[in-house]
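Down below is the structure, laid out as C-alpha cells.
A single protein chain has been omitted; all remaining protein chains appear in their positions.
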Amino acid sequence: MSLPLLLRLAELNAAYAAAIDTDRLEEWPDFFVDDCLYKITSAENLKRGYEAGIIFADSRAMLRDRMTALRTANIYERHRYRHIVGLPVVGAVEGAAIRAETPFLVARIMRDGRTDLFATGVYCDVIREVDQRLRFAERIAVCDSGRIDTLLAIPL
Amino acid sequence: MSLPLLLRLAELNAAYAAAIDTDRLEEWPDFFVDDCLYKITSAENLKRGYEAGIIFADSRAMLRDRMTALRTANIYERHRYRHIVGLPVVGAVEGAAIRAETPFLVARIMRDGRTDLFATGVYCDVIREVDQRLRFAERIAVCDSGRIDTLLAIPL
Partner (left out) sequence: MSLPLLLRLAELNAAYAAAIDTDRLEEWPDFFVDDCLYKITSAENLKRGYEAGIIFADSRAMLRDRMTALRTANIYERHRYRHIVGLPVVGAVEGAAIRAETPFLVARIMRDGRTDLFATGVYCDVIREVDQRLRFAERIAVCDSGRIDTLLAIPL
C-alpha cells in the first residue's frame, strides 16, 4: 500500500533517529543527498542572521568525514541520545523537493546513567525523492536554546 | 489522497503545536470553532470536580482577547515552548463531532537558554469538521501535575 506523504516523512524521521540513537552512525550520511546541507544552529542565531551554525556540512562527503572522526575520537561511548520526534508539518512541494518542519526533543544519557533533557527544537528540512527513497537535501536543526553544549558531538 | 481520520487529527495537533512554538499566536484562535471551550486544568482538579480550570475561555473571541493581551503585555519574549505531541487515541464519532485524547509534553526554554520539562498531560478534545477543516470545539489540556506555574502565559 502506498503511504501518504505525511507518513512517509514521519517514517524517514523515525529511521533517521533510530540510526543515531542505536549508534549506527555509519548509516547517517545515507539519509542525505550528495550535495546536501546539514547544520545545527539556534533559533536566536537564525533570527540574527548568523549563517554559520554550530555544526555545518555542505556535502555528504563532509558528513562521512565527521562520522569517521567521531568513530576515531570516541574510543568510549561517552553518551547516547534518545530522539523523540513529532509529526512533520509539511510545507510547499516544489517539483521533487518537499519542505517540512519537524519538532524534536533529544534526551542525553550519560555513561553513568544520568539522563537530561539535552535539546529541543525543530528540523527545517528540504527532502528530495531519489530512486524512490526520500533523502534530506537540507536538514537544519534549529535548537530552541542558544545554550548548546559546546561538546556537541553526536549529530542531532 | 484522502488521509485516514487518525492522521488528519495528528496533522491538526502538529499544526497547532507549531503555531504556538514558533510564536505565531495570531493563528491560535483559528484552530477553534466560534463557540469553543478551551481550558487548562489538572488531573487532580478534574477528579475532584473543580470546573474552573487555570485558564478558561468559552468562545473564540475570548481566545483572541487572550492572545492580544499576551502580545501587549509581553514586550520581551520571555520564554518559548516546545510541544511534543503523541498520536491521538480516537474515541467516539458523534455526527460531525469526534472525541480524541492526545498526550503532550511541553519543554520550556527560558531566555537564557535553560530548558526544563514544563508540563505533561493529555488533551481531551472534541473536534468538528467545519468547511473541510478540523477545528477544536473543546480542548481541555489536563496537566498531570497540579503544580502548574502560576505564570502560565502562553497557551498549551
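Observations, loosely collected:
Going in written order, the chains are labelled A and B, and every chain counts its residues from 1.
Keep this in mind: contacts are C-beta pairs under 8 Å (C-beta built on N, C-alpha and C of every residue); 3 or more make two chains touch, one makes a residue touch a chain.
Keep in mind that what you see is a predicted model, and the values were worked out from it rather than measured.
Within the set A:17, A:100 or A:134, the residue that contacts the chain not displayed is A:17. Note on the undisplayed chain: of the listed residues B:29, B:121 or B:155, the one touching it is B:121.
Residues of subunit B in contact with the chain left out of this view: 4, 6-7, 43, 84, 86-89, 101, 103-105, 117, 119-122, 144-147.
In the full complex, subunit A touches the hidden chain at residues 1, 3, 7, 10-11, 13-15, 17-18, 21-22, 80, 82-85, 105, 107, 109, 112-117.
Operating definition for what follows: only the chains that are shown with their structure count from here on.
Rounded to a whole number, the gap between the C-alpha centres of subunit A and subunit B is 27 angstrom.
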